[in-house]
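Here's a structure for you.
Every protein chain but one is kept in place in this view of the complex.
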Amino acid sequence: MKKLLAVVLTVAMLLSLVSFAAASSLAGEYEIKVWVADKIKDLTEKQIERFNETNEDGIKFKAVVESQGEGDAATNMVNDVEAGADIYCFAQDQFARLLTAKALAKLGVKAAETVTATTDEGAVKAVTTGDGTMWAYPLSADNDFFMFYDKSVIPDEDVDSLEKLVEDCEKAGKYFSFDLKNAWYNSCFFFGAGCKSEWLTDDDGTIISVDDTYNSDKGLIAVKGMKKIVDSDAWNSTSEVSAFESNSAIVVSGIWYSKDAQKILGDNYGVADLPSYNVDGTDYHLTSYFGFKLMGVKPQEDKVKAAALHKLAQYLTGKDCSLDRFEAVGWGPANLEAQAEEAVKNDPTLKVVNEQREFSVIQSAIHGSWWDIGKVIAEEIQPIAADDVDGLKQVLQNYENKMAAVFTMSSAEKEAWTVIGMYNEADGFFFTDYSDGKETWTADLAMVKGDNGIWKTEQAWPMEAGVEFKVRQGKSWDVSYGNGGDNFKVEEAGTYYIVFDEAATTISLEKAE
Amino acid sequence: MSETSMKRHMGLRASRAISNTLIYVLLIAISIIWLIPFFCIVLQSFRVESTWQVGYVIPKQWGFDNYVNLFSTDFPRWYVNTFITAVCTALLQTVIVLCMSYTLSRFRFKMRKPLMRFMLILGMFPGMLTMIILYRVLKDLGLTQANATPGLILVYVASSGMGYYVSKGFFDTIPKSLDEAARVDGATRFQVLKKIILPLSKPIVIYTVLTAFMGPWGDFVFARYISFGASAGMNVAVGLYNWLTPDQINKNYTMFCSGGVLVAVPVTLLFLFLQKYYVEGVTGGAVKG
Partner (left out) sequence: MKAYSDLEFLRLNKWQKMLYKLGRFFSSIPKGVAQLFIKLWGLIKNVFLAIGREAKDIVSTFIHGDWKTKVSYLVMGFGCLARGQILRGLLFLLFEIVFIGYMILAGAYWLSMMPSLGKVGPSEVYDEIFDTYVTTYNDNSFKILLYSVLTIFFIIAFIYTWRINIRQNKIAEKILASGKKLKSAKDDLRSVVDDQFHKTLLALPLTGIIVFTVLPIFFMVLVAFTNYDGAHDGYASNLFTWVGLDNFNTMLSWSSAGGTQSYAATFGEILAWTLIWAFFATFTNYFLGMFVAMAINKKGINLKKLWRTILVMTIAIPQFISLLYVSKMFAKDGIVNGFLMGMGWIDKALPFWEDATWARITVIVVNIWIGIPYLMLIATGILMNIPADLYESARIDGANPWQQYTKITLPYMLFITGPYLLTSFTGNMNNFNVIYLLTGGAPTNPAASSASGSVGYTDLLITWLFKITTGAESKYYLASVVGILVFIVVALISLIVYNVLPSIKNEEDFQ
């Protein structure tokens, strides 16, 4: 008997050891803070509970879930990353800010692969910077705007034409609510006319430059189109559906208000994608800026907790949880499997979202100043006569000037030296972009200032013989050095730090150990 | 009374009657203008059909739903937090302000003038800026987010010494001969304060308590910065203000108004009963700036 007991005990011990070894990677209890929108607070609590029960790694989260407006979440994260939530939801427009504040942890390689495979293509693009660094988990794919209207005022056949809609509203003495004093909304005129506004980022999530064509002939078409509504007395700049209660017949807004709009309008509830505007005989369909709701994980010092948090974030943005949210609050899933569900496909509001998506531009990391620069366009063109082309062009010129000023440098940046050059095709670590068919420099390799004015790259790079580069100051060609007037050339292959002596203006290579 | 003076008297009375009527009309007009927003907010708080602000004033559906629903939110918690903050602030701040103002009014010491000038200059610095650093100090003390209430009390009270002007002005109006007589009789400075000055200072004490009590109810900027992300540490202003985000505003706006009405209740009541002292305190003091 005793023997048997001993055997049983030993086996039990061994088993527990084995199971311990298997789970040792992530098992454990973690206290975490989670910030989500008020609407899904209770739901998220339940989902985390379900995760605790079902996950195979033995992870247990003791989560404090707090409701936070998606804008507030980002603001609070930026104010103090340390005190912020471990997992939090935010809207696309806050993405760049959070990147700058380093409030988002990069996704691991496998996590990124999983997300890429299971998530909406646009959403993947929206959370990616540079060559493929991913920073967040797409939570929903429905953050764009379209049109709610009052059927008793607006005939269904007019919803495709901005001009007709304005006319209908004027005739009925009703307002056309369209928040054009917001860069997000007024961009639809520019994108509709074919303008571009893309911010280029690097792998670290830093915004490097912008490719923006607002100030162009297309942009002129856009402002002419915008004049049509801005000049009308019917224009009211808001995106609140409660405007229906204050004499509005149309409100341009998003899915977050669809239930409220239905409640207010009742049988007269109408919803449609954005209309087209007509300039000089051509129709331009308003093209919205399509964003996503995202879920981010805060950078962690504890790798085990970090891994566990990423597991949870994956779970919360996975198929089941996305469908939960769709059912509870009507959010359109970003998860591909969830998108394929019949109920999701047939949802009337999501249908409009997807119709609008045909006419949309995917939003990625946008520099924070853009919101302030873009939002004034509608107000700025208002006093200008519709046929005053020069005046309108001036508005676009002002916009361009302000955009250019975004990338002003601090004096430290102006004084800093960087390496700029090209590399052989083998594994081009340097920053030469041939995508336009011509060679353009897009980025500089930073150097760190040491003692006595010696600048050195932060890490050593493998270089082949024949690699050429120069160093320059303030990322401009005003002051640059190579080998005399020529590029500096690497003579012997190896892994080197690049060293620049500011006083002697000489470049040298320092072999890494 | 002669006939002419009688006539003049009647003329005077007539003109006074006319001017008084005009004043009544004016006062009624002013009262209406002043009360419109107040009443509108109260009406909103009884509006059952909940969306954000609407183009009409009279609710389509009346009810107490908003008030009832308030209690299923964190509102009671916020209310208690604010109440505690307000009471503690009122008590401690009064002590601090009275210490400060009494000293500056009654004692003549070398650093007095430089001190007053220094505080005047400090007051010119926009306080909003120091929000960031105060947050960090409180964070190091562990008094932010869920523990924000004691943190807020600490900050409100700590810097309240700068607001000594009004009560110093009040103390200045109490004749110094009273103190001197008591001093001659051998009373210590402390006894003078306790036995002679304090009993005379009821209006200014009440004024200080009242203003200190009112402050915390409306602070949404600083309190928000301190208690972010933790509903348990918020005050009413922050909690209610957070309902104005797009995803909640249509659901919660009318509740926001009813919360506001409940906030106004204690302050209004205090004002109604203590108005007399408030006026006495403020006129004794404010005039000296």
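Chains here go by letter, A and B, matching the order in which they are written, and residues are numbered from 1 within each.
Methods note: a residue touches a chain if its C-beta (ideal position, glycine included) is under 8 Å from a C-beta of that chain, and two chains touch if they have at least 3 such contacts.
No experiment lies behind these values; they were computed from the predicted model shown.
Participant: When the complex is taken as a whole, what residues of chain B touch the one chain not shown?
Facilitator: 16, 19-20, 23-24, 26-27, 30-31, 33-35, 37-38, 40-41, 44, 53, 55-57, 96-97, 99-100, 102-103, 107, 109, 119-122, 124-134, 136-137, 154-155, 157-162, 165, 169, 172-173, 188-190, 193, 214, 217-218, 220-221, 237, 240-241, 244, 256-257, 260-261, 263-264, 267-268, 271-272, 275, 278-280, 282-284, 286-289
Participant: Which residue numbers on chain A touch the omitted chain?
Facilitator: 25-26, 75, 78-79, 81-82, 97, 100-103, 105-106, 108-111, 175, 177, 181, 233, 236-238, 243, 246-248, 299-304, 306-307, 310, 367-369, 371-373, 375-376, 379-380, 395, 397-398, 401-402, 404-406, 408, 410-412
Keep in mind that, in the parts below, only the chains that are shown with their structure count from here on.
Participant: Quick one: report the Å distance separating chain A from chain B, using the average Cα coordinate of each chain.
Facilitator: Measuring from centre to centre gives 43 Å for this pair.
Participant: Which chain B residues qualify as touching chain A in the complex?
Facilitator: Touch list, chain B to chain A: 51-56, 135, 139, 144-145, 225, 228-231, 242, 245-251, 253.
Participant: Which chain A residues qualify as touching chain B in the complex?
Facilitator: Residues 33, 35, 37-39, 66-72, 76, 79-80, 83-85, 240-242, 245-247, 256-257, 260, 263-264 of chain A touch chain B in their complex.
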